[in-house]
Structure formats: structure tokens, C-alpha cells
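In what follows, a structure is listed as C-alpha cells, so that the remarks can point back to it.
Just one protein chain is left out here, and the rest sit where they should.
Order of writing sets the labels: A and B. Residues in every chain begin at 1.
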Amino acid sequence: MDEIIVTINGSQLRGSEGMTILEVAQENGIDIPTLCYKTELKPIGACRICVVEVEGSRTLVGSCHTPIAQGMVIHTHSPKVLETRKTIVELLLASHPDSCIICDKGNMCELRKIAADMEVALPPFKVRKRYYPIEDTSPYIVRDLSKCILCRRCVRSCSEIAEKNVFAVAYRGFKSKVVVDFDEPIDKEVCRDCDVCTRFCPTGALSKPREVGEEKKGEALFISG
Amino acid sequence: MNNGQEELLLLLQKAQNEFGYLSEESVAELAKSLALPISDIYGVATFYSFLSTKPLGRNVIRICKSMPCYLKNCQIIIDTVEKEIGIKPGETTPDGKFSFQLTNCIGACDKAPAMMINSDVYDDLTPGKISEILKACK
Partner (left out) sequence: MPQKLIVLRNCGVINPKDITTYLDRDGFKAFKKAIDELTCEQVTEEIKASGLRGRGGAGFPCGLKWDLARKAQGDEKYVICNADEGEVGTFKDRYILERDPFTLIEAMAIAGYAIGAKKGYIYLRAEYHHLDLLTDAIKQTREKGFLEHFDINIREGAGSYVCGEETALMDSIEGKRGEARYKPPFPPSRGLWEKPTIINNVETLMNIPQIILNGAHWFNQIGTDQSKGTKVFSVSGDVKKPGVYELELGSRLKELVEDLALAEKVKMVQVGGATGKIIPYEMIDTPLAFESILGAGAVTVFDETRDIVDVVYRSMEFLAEESCGKCAPCREGTEVIVEILERFCRGEGLEEDIEVLQRLASAMMLSSLCGLGQAAPIPVIDSLQYFRSAYENRIQKN
């Protein structure tokens, strides 16, 4: 395998052909935030949180899907990168419900963690929220699409890992929505005991029904600043 | 390559032309014959604005609202059609004769304002021309 040398944040690092910028960074302990990316799933480059600066490129590039090339000079935390990531997090928060305190996933929510890490507070703009009724007719899965950030981890894990293809993305633009069949509430027999999508969902959009008396999951999340 | 996937959009267009919309029955049938999940087909069907999962009238009126038509006062054409057929954009007449939609640029900007009825383009529109065009619709 051909060795490729790149420079990340001033350090020369080695990788091999076919590796992405994110993989090289992670191997070397450089932390790039991700949302739609999961090692087990094929990358789609949808959330754009993992963008980095590559010298000579007009735009920032998604590190989860961009392969390294010989001599690439990469900045993962330049002011331009941080400012852009912060704005994307604000955009995702703007259409997300402000119900973290009562949300079951509140302490484990990846969006909330990233927002806390990046010191993103309330977005300086408004946009309509996506309100959808909570789907709780299934004994195995509860779906609250108002909390969905369209990272498609459920769609991909259901197809790539569970191989059940229950979900798909429908409509387009801001109205995009993860649907089941003809945009019906989730209540499918194949979803019994599977639990794949609920584990992959970064927010409170997909979860297992909470048992009576069960504690809220995860360590309490303290937000600094 | 999944052959079923390649056929999907073509078959959806065919069904749309034949039945005027994509009913749950026709989507379910496609899912079976192409071995694709219903969710996926519904996802494709709702992405494209010329495909509809709800029944449409026999004549689908699409008035262009993009910039060049807007500059040529397409609003007055929209108002005239509204008055003539008694429905607002997004609606279908109770007798199923007309559906009325606003659409994005149809590439007739040199002859704005313009609209389409089914697959025919009508351009250089004036309020006076509307009633005759609509009368010719069956």
C-alpha cells in the first residue's frame, strides 16, 4: 500500500491510500466533530460538521469522505473552520425543539454535546420548527421526528446493518423527512427486538419506550460557559 | 447496478402520465415488481415536483412564478385563473377538471408570463387570453 504524507495542523502525518482525512486525524488523536458519520456506515457527507480547510481548495471539504492526497495541507481547527461549524450547529439547533431538559436522550444527545463543546448558545436567528406528532404505537420503538436532524443514520443502519430497509428519505429541502412506507407512523413487526436504529440515532428522535420508573439515560451533561 | 432502481423513475413517470397520480396501489405494485421497499419509492415519488402522490385534475395548470415571469406580472395571470376556475394554487376543482399549481422557471422567460397545462406551454399570456385557453380544456 502506498504511503501518503499529509500535514495536519502543522504536523506531518502518515496515512495510506484510500484513507479519509478524518481517519488520519482520528488515528493521530486529532478530534474532528462528526454527526452523520459513523465508522460502521458508509459516509454520506450530509451534516457538514466535519468540514476542514484544505489549502488550495475553494471551499471547505468534508473530512469524513475526502480521501487524503500526497502533500495535502489540512487545518482542522482554523478560525474559518470553527466559525463555519458553529453556524451549522446553530442552524441544526434553530429547527430543533428546545426540550432537552425533558428529553429522554437529553444527556446523551450528540447534537447537544457538540453544541456544548463548541460553546454554541441560542442561535441568533429563528426558523420554523418541524413539528410532527410523536409516534408511540409500536411497543419496540418511539419516534419523535421533531427532533430529527436528518443525518440519515437510521436509514443507513437499517439498510446496511439490519438489512431491513424500513426507512427512506422523502420530500425535499426543508420539508425532507425520514419516512416509513407511505409516510406512516412506525409500527412494524420487523422492528421487534432490532434496536439498531435507536442505537444509531444521535438525538431523541428514535428511542426505545421507557419503562416505568426507569432513570433517564446517561450522565448529566454540564454545559460550561 | 440494480436494474429495478434504474427503471423506477421511468415507471413512476409512466404511471403518473397514465393515471394522473401515483396511487398507493400503483406504488405497492411497483415495489413488488422491482423488489424495492415502498419507503424508497415513496421517497423518489415525493422528491420530484411533476410526480404527485395525490390525485390531480385532468388538466394540471402550472403558472410560472419565477423571476422573469414575476417581472412580467404573473400575479395578474394567477389572479385571473383563480377567478376563472374558483380555486387557489395547490387545489383541485371538485369536478376533477383542473388542478392549479405555481411552479418554478419553465424556460419560457423570453415570452413571459408563461404557464403549462399538462405538457403544453402557453406563453405571452394576458388576462384576456386565459378564459379561451381554459375553455379549450376538456
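Criterion: contacts are C-beta pairs under 8 Å (C-beta built on N, C-alpha and C of every residue); 3 or more make two chains touch, one makes a residue touch a chain.
It should be emphasised that the depicted structure is a prediction, and the values quoted were computed from it without experimental measurement.
Interchain touches from the omitted chain, evaluated on the whole complex, reach A, B. Only one of A:15, A:33 or A:62 touches the chain withheld from this view, namely A:62. Touching the omitted chain from subunit A are residues 43-49, 51, 59-60, 62, 65-67, 80, 83-84, 87-88, 91-92, 94-95, 124-128, 149-150, 169, 171-176. The missing chain lies against subunit B, touching residues 1, 5-10, 12-13, 16, 43-44, 47-51, 66-68, 70-71, 103-112, 116, 119-121.
One rule holds in what follows: only the chains that are shown with their structure count from here on.
One simple way to say how far apart two chains are is to compare their mean CA positions; for subunit A and subunit B this gives 35 Å. Contact residues on subunit A toward subunit B in their complex (touch as defined above): 165-172, 179-183. Those residues of subunit B that touch subunit A in the shared complex are 24, 27, 37-40, 42-43, 46-47, 53.
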